[in-house]
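Every protein chain except one is present and positioned as in the full complex.
And then chain A:
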């Protein structure tokens, strides 16, 4: 049940992430796929640039998944893949996949992992607009 965690500058293979959590002990596989949207706060987004502090991001991601295993002891397999570098509209930025015996825990664990990832994992997003760029969430 070692989680499959990675940060990559290559296109994310969603099918591979889902396959990574496949197990006969699970009756439910749940996934979240985050993609690049064409607008943010009313501004048109052209592309995104993700930067990662890889070693800390993987350490913190490990903590997040460990918390999920504590909260849902029936959790079987977990995969989290986050992209870094330059992404175009529609590209997959993150995939979270979990496998559990039953569906209720799969929804809850998947949401917990993506929500907590956004709070603690050391990845930064710079949005590129028609007229400039901005680091997301940097200022109040």
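Going forward, contacts are C-beta pairs under 8 Å (C-beta built on N, C-alpha and C of every residue); 3 or more make two chains touch, one makes a residue touch a chain; residues count from 1.
The criterion applied here is as follows: contacts and distances are computed from a predicted model.
The chain that is not shown carries the UniProt protein name "Molybdopterin synthase sulfur carrier subunit", picked from "(2Fe-2S)-binding protein", "Molybdopterin synthase sulfur carrier subunit", "Cytochrome c assembly protein" or "ABC transporter permease".
The omitted chain makes contact with just one of the residues A:12, A:98 or A:121: A:121.
Think of the hidden chain as still there; on chain A it touches residues 34, 50-53, 55-57, 59-60, 82, 93-94, 114, 117-126, 135-140.
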